[in-house]
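Note that one protein chain of the assembly has been removed; the remaining protein chains are unaltered in position.
And now, chain A:
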Amino acid sequence: MKFDLQMDFGSGFSLSPKDSLEEEALYDVLVAGSGPAGLNAALYARRKGLRVAILAKKKGGQLLDTSVVENYLGIQGLSGEQLAGQFLEHVRSLEVPLVEDAEITSVVPGNSFHLVTTATGKTFRTRTLVVATGSKPRTLDIPGEAAYAGKGVAYCAICDAPLFRDKDVFVAGGGNSAVEAALDLAKVARSVTLVHRSRFRADQILVDRLLAHPKVDVHLQTRILEILGERAMTGLLVQDLGTGEPRVLAGDGIFIEIGHIPLAGPFAEHVDTNVHGEILVNAKNETSIPGIFAAGDVTQVPYKQIVIAAGEGAKAALAASEYIQLLPPDQGTLGETDSQAPQFNLSL
């Protein structure tokens, strides 16, 4: 067991007074979400001299659930949490207010500004919105999954892997997160069996590592029909898609890593989405409503990755800045309401 302290100065206690937003103010850019997409949007918008703030349910987004990131350019390997810490520090250095535990529950789009209300009942006004609310784990939606959630069925490998020491566990899925979870689990579990209904989608470098691991077994072309158990989970009912044969595999737990579903929340009531519930954006991250932009996992942009979400966030902020510049003069010019904004004369 590792005791290394993972101090998080932003939550619960902090060195500086808690960030807050002003209900009277008119923001240039409000960012919903503080994952890679939202943080990079805030960074870019701030450097344009805009009045920007971030409202987020949880600081850092999915990065906090990631054990190690090895595919962000320039970062050879860093825990998801450390990477989130570096992103946050960068944004904080520009004094962008970030309010945590601020779930946006309703949005009223308008012509000159939009209204955003949080679960705590606070309403804020902003010229533009960047929706970067990301995604949450997809569930298998099979019998037994809900019944044994927390009793064998798990969705957070870094949280729950230590509880499966010397146990037999499954991982459902064939993408990078599934393979990473399997490799993480193999450090503590007695055996790890990866079950996936088609072929690997994960990077070859990870698949090679997985297949070389002595504790890991892989069943591809296998569908999970049911999660079995009594008081807790005891195994899986699976079907071999080649032979059609059903069979029971015994095990103590299953980590479900089969991708994510978008968290478009209250925004989905207003902006266009696709059949998967992803917010539709164009190449400039504009949604179907002028002044509302979206970026990252919550959009239809393929390949849900940190580097991609971050890039999309930057684009959304630049597009928002362009949009604000083109607003008629009576709707205010750049940073007009912002007395504290440092004047950055930076070219990006």
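Here is the rule we use: contacts are C-beta pairs under 8 Å (C-beta built on N, C-alpha and C of every residue); 3 or more make two chains touch, one makes a residue touch a chain; residues count from 1.
Basically, contacts and distances are computed from a predicted model.
Novice: Which choice in "Competence protein ComFC", "Part of AAA domain-containing protein", "Glutaredoxin" or "Tryptophan synthase beta chain" gives the name that UniProt lists for the one chain left out?
Specialist: "Glutaredoxin"
Novice: Among the options A:154, A:202, A:301 or A:319, which residue touches the chain absent from this view?
Specialist: A:154
Novice: Where the complex has a chain not shown, which of A:25, A:108 or A:232 is the residue touching it?
Specialist: Among A:25, A:108 or A:232, only A:232 touches the chain that is not shown.
Novice: By the contact definition given up top, give the residues of chain A that touch the hidden chain.
Specialist: 1-9, 11-15, 64-65, 81, 120, 149-154, 156, 158-165, 231-233, 252-253
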